[in-house]
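The complex is shown incomplete by one protein chain, all other protein chains being positioned as in the whole.
Labels run A and B following the written order; every chain starts at residue 1.
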Amino acid sequence: MSLITLTTDFGLRDWFVGTMKGVIAGIAPRASVIDLTHDIPPGDIQSGAFALAAGCRYFPKGTVHVAVVDPGVGSRRRAIAVKTTNYLFVGPDNGVLSFALRKQRIKNIRLIENQDLFLHPVSRTFHGRDIFSPVAAHLSAGLPFSKLGPVLEKYTQLSWPEPRFGKARVEGEVIYLDRFGNAITNLDAESLRTLDAASLEVHTLGRCLCPIAEFYQAVPAGKPVAVIGSSGLLELAVNGGSAKKILRLKIGTPITVSPLSPSD
Amino acid sequence: MSLITLTTDFGLRDWFVGTMKGVIAGIAPRASVIDLTHDIPPGDIQSGAFALAAGCRYFPKGTVHVAVVDPGVGSRRRAIAVKTTNYLFVGPDNGVLSFALRKQRIKNIRLIENQDLFLHPVSRTFHGRDIFSPVAAHLSAGLPFSKLGPVLEKYTQLSWPEPRFGKARVEGEVIYLDRFGNAITNLDAESLRTLDAASLEVHTLGRCLCPIAEFYQAVPAGKPVAVIGSSGLLELAVNGGSAKKILRLKIGTPITVSPLSPSD
Partner (left out) sequence: MSLITLTTDFGLRDWFVGTMKGVIAGIAPRASVIDLTHDIPPGDIQSGAFALAAGCRYFPKGTVHVAVVDPGVGSRRRAIAVKTTNYLFVGPDNGVLSFALRKQRIKNIRLIENQDLFLHPVSRTFHGRDIFSPVAAHLSAGLPFSKLGPVLEKYTQLSWPEPRFGKARVEGEVIYLDRFGNAITNLDAESLRTLDAASLEVHTLGRCLCPIAEFYQAVPAGKPVAVIGSSGLLELAVNGGSAKKILRLKIGTPITVSPLSPSD
């Protein structure tokens, strides 16, 4: 058995994702296809990159991960595939693969140029169906990686917002808002450990928000809470509610973590 | 082949459900995973329980049903698995399994405590990925049920709203509103048969709404109609429209059924 995952902004209301799976089934009938998500906001490369990075490592070794958030489809942007020690990644070279690749050991990068692998005629608007799906299917069915096209030295990287370390504080920002309205930040457990304090509290937009706790229901219903979430990153939530709505958090909202002040 | 179904409130816009499937694929590569639904309103244990109860019996014997609507994740709520004559059920012990279990013959109930089965480190916010998915995968791949943990005598049950029988009337309530705006009630065909009348009519909120008919288009477009729906329960609909919007029905709206009055 071989696995292919799909991460796109195609949504599920049209037939787009279904046809990608039809193309894959025609080339690699034994491959299983798993949707990571298709609800990336249209054209939002950064959210697509984050979703792929957050999800990809839970799949077995050998999985082919396809990500298509591709506002430049049909233009001269390149198509690439990246082989790491664990996975193959396939997508446009616009940064959508780059957050996932930060945590992978890269073995080989190739331009996707071998037209024999594509669905013809290749449309100018849907390379997810005509290029990325058939290439992923061929790789999943055993095609040697070197058949894709020439070796590339570099690929496009989005800049990951690194935490900033101050005196008794770590500064970061909201990088993703999930379905529950939880706000995921760029602060991981390791960056918080530099504060060397037993108890921490989170500030945002000039106010002290909440202490960091172990789980959502550690605070009363309707109250804010910060936890190390399932991606290993600090996450702001409201027990039983939406932190996005109640705390008015957005992608980019600055977050500061510091030792719990004695007055609390 | 073995089947696993998933019923959650995780939605499909993030990578959560995809990673559950990745974890399952790593443990039970031959299992097929079918989504029952992931659009239970966040934290709405009762709607999750109803969806699982309505859907589970259409799957082949031996299916492992996983339900994760779990606002108490990370707290001290227990994780359980229930073996019935037809299925295995896996989820938090907060009642989400209980409506489905009303119609099943229970053979064994176990606490899920065997840490060897979990994905480590176990997060405090996503037991769907770290506990319930790997446990379901192991069960699907043949793990003996007794390996999960100690036997439990009781599990948490939500109270099912029973029909009330009056003089020439049966009273119930709306318990689910579906995508079409149809309002599913707690009145089944059997409870209506106690009225012993050839023709019945439905009252709600003080007005006579409609007779009970055979199918949606038995009334003109835009008109209300009541039918025994696909779950075997009385359902209020509007032909070509939304009963929820047009009749202003909500979960909990009282419904009365009585013999058709002669003046109608």
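The criterion applied here is as follows: a residue touches a chain if its C-beta (ideal position, glycine included) is under 8 Å from a C-beta of that chain, and two chains touch if they have at least 3 such contacts.
This is a predicted model, so every value here is computed, not measured.
Enquirer: Please pick, from A:Gly22, A:Gly62, A:Pro150 or A:Gly232, the residue that touches the omitted chain in the full complex.
Expert: A:Gly22
Enquirer: Which of these, A:Arg13, A:His120 or A:Lys167, touches the one chain of the complex that we don't see?
Expert: Of all options in A:Arg13, A:His120 or A:Lys167, contact with the hidden chain holds for A:Arg13.
Enquirer: For the chain left off this view, which of B:Ile24, B:Ala51, B:Ala79 or B:Leu117 is in contact with it?
Expert: Of the candidates B:Ile24, B:Ala51, B:Ala79 or B:Leu117, B:Ala51 is in touch with the missing chain.
Enquirer: Could you list which residues of chain A touch the chain missing from the display?
Expert: Residues touching the hidden chain, for chain A, are 10-19, 21-23, 25-26, 29-30, 42-43, 71-75, 119, 123-126, 129-130.
Enquirer: For review purposes, identify every residue of chain B that touches the missing chain, sorted by number.
Expert: Spelled out for chain B, the touching residues are 1, 3, 5, 7, 12, 32, 34-39, 51-52, 54-55, 58-60, 63, 178-180, 214-218, 227-230, 235, 240.
Quick note on the criterion: only the chains that are shown with their structure count from here on.
Enquirer: As a quick test, compute the distance in whole Å between the mean CA positions of chain A and chain B.
Expert: 31
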